[in-house]
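Report on the structure given below.
All protein chains but one are shown in place.
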Amino acid sequence: MAQPIYRKAVEDTVPKVNNEIAVGEDVEFQRKWWKFEKLVWAAFICFVLLDLAGVFGRGPLSKAHLATADGTVNVSYERVQRTGTPSTLKVEFRDRAIRNKQIRLWAGEDLVSKLGNKQIAPQPATSAVGDGGLHYTFPATTEPAEIVFSLQPPSPGLYDLSLGVDDFPAFHFKILVMP
Amino acid sequence: MYTIIHAILGYFFLLFTVRVLSRRPGGQMTLFEFVIVFLIGGVIILSTVGDDRSVTNCVGAVIVIGLMHGLVS
Partner (left out) sequence: MASVLRAVFGYAFLVFMVRVVGRRPGKQMTPFEFVLIFFIGGLTLTFVVGDEASFTNAIGQIMTIAILHYLIAWARTKSSAFARLTDGTPLVLLEKGQWRPLAMKGMRIADDDVMASARDKELKSFDEIEYAILERNGEISIIKASEML
């Protein structure tokens, strides 16, 4: 004799409307879901507004600017960057930073390892590694002198970056890299 | 920020194109419309995200498209 395949008797578990028709309506759940949907829409609008402002990078709020007290060295960069997306860090100098027709600049190691520095324009005349950072010298004659670092952070995180020009106070700042 | 503007423009452009090119509004998609949406959509997506293929950027763009769809429907 063949074994019965279904052991359990078929039951009708779906709730009925007026004991007439099996619908399985769950009004209470639907009400909660609509409430939840409203919250989601509000969250979406908030997200878009924050994104427009640049809280997540690539907007007005993500741009940052640093300068020494006397305005000799100016650094502009993006406070919030995104993984794999090109970004620039720009250092501008006045005449006083130029010694013997060159500018000596050092930066913390994170510039290359964490922020993915791909290219420096103009090319440094010399570059050396040491003291937990990188030392560059750039040939320069007169102001305005400008050095641009092209960055492309490979992975998300919060990174500390130090940057300085010889004889001037160093900058310490944080860069957040979004996923 | 630019992604959001791009996404809004791209969405309306795609919608407009499909609306103009489709003969039966609201009806079934023809093969031609499929091709159009795939082709134009693909190009618009590329230009929308640009060189920023990060999660943040694309999630932002998707949410904008969702909002647009919610507004229009």
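When the chains are written out, they are named A and B in that same order, and each has its own residue count from 1.
Note that in this section contacts are C-beta pairs under 8 Å (C-beta built on N, C-alpha and C of every residue); 3 or more make two chains touch, one makes a residue touch a chain.
A quick note: this is a predicted structure, and the numbers were derived from the prediction, not measured.
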Residues of subunit B in contact with the chain not shown: 7, 10-11, 14-15, 18-19, 22, 26-29, 33-34, 37-38, 41-42, 44-45, 48-49, 53-55, 57-59, 61-63, 65-66, 69-70, 72-73
For subunit A, the residues touching the chain missing from this view: 17, 21, 23-27, 29-30, 33-34, 37, 40-41, 84, 155
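One rule holds for everything that comes next: only the chains that are shown with their structure count from here on.
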Subunit B residues touching subunit A - in the complex, by the definition given at the top: 1-4, 51-57, 60, 63-64, 66-67, 70
Residues on subunit A engaged by subunit B in the complex (per definition of touch): 41, 44-45, 47-48, 51-54, 56-60, 82-86, 178-179
